[in-house]
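A single structure is presented below for examination.
In this view, the complex is presented without one of its protein chains, the others remaining in place.
Showing subunit A:
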Amino acid sequence: MTGQTPPVLAVERLGIAFGGLRAVDDVSFEAGRNRITTVIGPNGAGKTTLFNLISGALRPNSGHVRIDGREVTGAAPAALLRLGLARSFQITNLFFGLTVAENLRLAAQVLEPTVRAFLPVRRARVARARVGELLERFGLAAKAAELAGNLSHGEQRRLEIAVAMASRPRILLLDEPTQGMSHGDTEDTAALIRALAADVTILLIEHDIGLVMSLSHHVVVMHQGGKLAEGPPEAVRANPAVQAAYFGHA
């Protein structure tokens, strides 16, 4: 085969404005296959809005999103999920009235062939097997029958990632997965994310600079909606413009 394979995820000159506020302004970057690309930037820089544009939660005013070279700009979240793009949320967004296993089962049922949509849930073997794997992998097996709303904050954050992973996405967007976690939980989650990158392309929003440095293959810095810089973690940290805008007096 000749020619270059297109990047798994490409964002080109993406922009959206809320009234006069350009929340995301002309942002372009690419996420490499099975790499961890981390988006950093001060509060209000537009990171979550960028995720909303990529995941279909918001339609951009301008620019393009491409998956494997295929134009998916403005596609609905459900369609994007079926193309292999899943996301987690900064503010935990689970089915709090359902159990952990039910949350995962719901998220995993897209794996079932469509014909099974109208067969009893207990016959949905693919989803059930997937739930078993996820419970184990995310250390939630002991909590399977617990309501999601009764979990600790750290467990909810882990379930948030597990739900996003349930559909076996190729591209995973994680919005501050470690937010509010204890130090130990943060370390565990970092290890988990690193392991996920073995076969998933990850786009991560993270505030903990230590974690950014140790996890990321590539870093994109946002500031006031625009892209300030991008590159390997060390180069980005050394960039004077980034230091001024983001690391402040570091």
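Note that a residue touches a chain if its C-beta (ideal position, glycine included) is under 8 Å from a C-beta of that chain, and two chains touch if they have at least 3 such contacts; residues count from 1.
Throughout what follows, contacts and distances are computed from a predicted model.
Looking at the choices "Cytochrome P450", "Amino acid/amide ABC transporter membrane protein 2, HAAT family", "Spore coat associated protein CotJA" or "acetolactate synthase", the name in the UniProt record of the chain not drawn here is "Amino acid/amide ABC transporter membrane protein 2, HAAT family". Looking at A:94, A:181, A:202 or A:242, the residue that reaches the missing chain in the full complex is A:94. Interface residues of subunit A with the unshown chain, by the touch rule above, are 55-57, 76-78, 81-82, 86-87, 89, 93-102, 105-107, 109-112, 116-133, 135-137, 141-142, 144-145, 163-164, 166-168, 195, 198-199.
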